[in-house]
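Of the protein chains in this complex, one is absent; all others appear in place.
The first chain written gets the first letter, and so on, giving A, B and C; residue counts start at 1 in each chain.
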């Protein structure tokens, strides 16, 4: 860490900072330039979170040098994390596509969706049981009944189940039904929820918050990992920018960046990022080409009748075409699809 | 609402959309131009949340015309909402400043802070008992002990208490100690938490999410109001932009915009928006000049020893100077300060 | 176009707007709802640019329905534009990669770069002769001497030349040497420069401005086309967001979106978007998978000695490896590479 002193900083102020750093166990190095005095400091960055160097007199700014996350970093673990769930491996050679409707609406809708997912080569069924949405007047989900339908669909099709948990009080119930839990984008920094899923033994899909940097995203993963659950699957789903033709701006570069900084698997959700079904297949293809370990996409038996997000859902036929296409690009990337 | 049809849309597709709209009780008007066919539709927008017109064949886009929120809008209520809490009124003639440390750290620190707030003319003490932060390795707050210290500080100084609730399971406990509850920026769209605070009879400070539009912010207020709690105080605290000299970008224009669109009181948090104490006083002044109904600012007896956000905290002396300044500008704005 | 009247608007105000619209030749339709009166208006949107309906009393907002661009739209021309330059076609079956150093630094550097581009299968050499940069104290380019080196490199290797023009006074000179002119991102809305390149008979690469929407980008293309030059190649090169690990945020979804809205060819510049050479090859691959018609990438014989943007330049060897990779993915996409 580098402490840059103000160009007016006096000797007393510099001394004060040096003492403070020594007191918390940091080794320091003083460099007095013509324009500025700079203090280099080596020690545990986590201690620094609670030391307000920037509010000390004479300090202009503090520049961190090391990454604030540890367990999630490639420095900590060189080889890729491969997460086992059922008979599948996520982050390994095989690419997995999670698909299904935004919301579980009925038993029939879900079973129909699940069959389409399975028939097209998908391995994991997605579907939301809890849908508190922007408007308090919209459909809010079937709750536990929806989870039961998901479990029935698993029985029926052999697919695994991924579903979102939104309320700390529901974590054990959701974990009872699902194979993989999802933390939604708006909850990426809901630390109470992160702590709860840190305590269960199911993998977690951690969606990137729409206004969160890659570093903050990896810090959220660190939260879960530091609580004991190492099976975190990162999911890029678009960030908020000024462009409003698409729902969000899919930051696909985050895929190779995360693979560089971290050992965790990363998947992509083009449906929520873009918000228009038409552009989902080309961007799903691009995601695989960028190195993603899998995808999560919305598919609905009858998108125009969907109670939620129909405009971004593929039809079963559109999904099948996309899957056939993806198999070829997976092959080109040296990866398999089931 | 306007449905714009694709320029290739056939008669069957147009007919299909008209039928769908009629079926859900909308009145429609068809306008066939040379380049596009456009369908105007009048009815309850909330029904539309669950009808996916945009995924119907031949539909290019759907343009909403009316605001999606009702209870929070000036159309619903012309006159300003004035919220009574203790002997104070928020949103009325008198401007109130909420101040105190980011985190409650100890009994002594808090009492000291409370006295400084009171002596400078502040009416409400802020302080966080729950501080789950970006890093899992940082100080996480004193929890209920912190709430007790807040209650003691109220006893001692007569100030009212505002504090953040982050976990749905803590809402009734926090409401037991606090006079006003705060929903933090990261929880603005945590709908489970919104529902819980909708069920209590204490006012709620609703901070704007860092990537949320003004419309989404008012929709979050609508969530709380539609659940029965009309005492919502909106708080602008900065949005995320590319500018990184400041922690966030304070969107002060949101103040007159919200006053135009809604009847709810709106306050400003310059401390979190900016992240550097030096710029808090001028922006507090600007907030009042823009028409804010109050402020919430960070003040710490010893900022450099703060366990959290010291770099954005004013000292007691800096706070006093700012308050003296604000009294003059309040006067200019035709408003009082206690 | 839809004019939404304020819910307080009186009959006189509504009448006033109707008259104004009729006066400028628009057909109108009045729809009086319970909450709002809405006026639909059909006519030439371009006239509307100069009529301030939004400042008329009683008008709440004006919602445009049609796209503001014509010549650039797929509505105007269904089939893809294929641009012929030398023996090449851009926007056709064959993907072309433009490559070379950020700045032309010397004859030797450029010839060496050109050979590496040609040997790896690139068809077009890029290199900047004018480099006014963020700092007035940095290297500013070789100007006309640089253009001569580019022409020599074309002689020597048979590659075509693309180079940026930044000053209206240089357009004819640059057009004298180059095969394709480039308008840089910061000049996307420099309308004087757009007008000048509209008057020459060479194709133009139009980079997207870092804070420009897709619609504004297509409007800039419209500017050039309406001036008589239909040979516009759109180039996505990243937009500005809060994420700062990468230089910009590559908005790859813009590729299929632009292909949907417009008939113009679209290429991608991953080097400037990302700013770190390491992530250029995966994102070049993703760009092709998303449907791009080509790429423009930075390659320098000795990146660490580059006078400009070395950190985002591939080495000749890195470039060759990427090109081999891209040929395979082009094949998968049903497209050729030379």
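The working rule: a contact is a pair of C-beta atoms (placed from the backbone, for glycine too) under 8 Å apart; a residue touches a chain by one contact, two chains touch by 3 or more.
The structure displayed is predicted, hence computed values, not measured ones.
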Contact partner of the left-out chain, one of B:28, B:140, B:241 or B:315: B:241
Residues in chain A touching the chain absent from view: 2, 4, 7, 29, 31, 33, 35-36, 38, 40, 42, 63, 65-66, 75, 240-242, 244
Where the unshown chain meets chain B, residue by residue: 211, 213-215, 239-246, 249-257, 260, 273-274, 278-279, 282-283, 285-291, 328-329, 332
Footprint left on chain C by the chain that the document does not show: 46, 49-50, 52, 54-57, 68, 132-139, 166-169, 186-187, 189-192, 195, 209-211, 216, 219, 222-223, 226-227, 240, 276-277, 303-311, 313
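As a convention for this text, only the chains that are shown with their structure count from here on.
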Centroid spacing, where centroids are CA-atom means, of chain B and chain C in whole angstrom: 39
Length of the line joining the C-alpha centres of chain A and chain C, rounded to whole Å: 31
Centre distance in Å when chain A and chain B are each reduced to the mean of their C-alpha atoms: 26
Multi-chain contact sites of chain B, meaning residues that touch two or more partners: 240
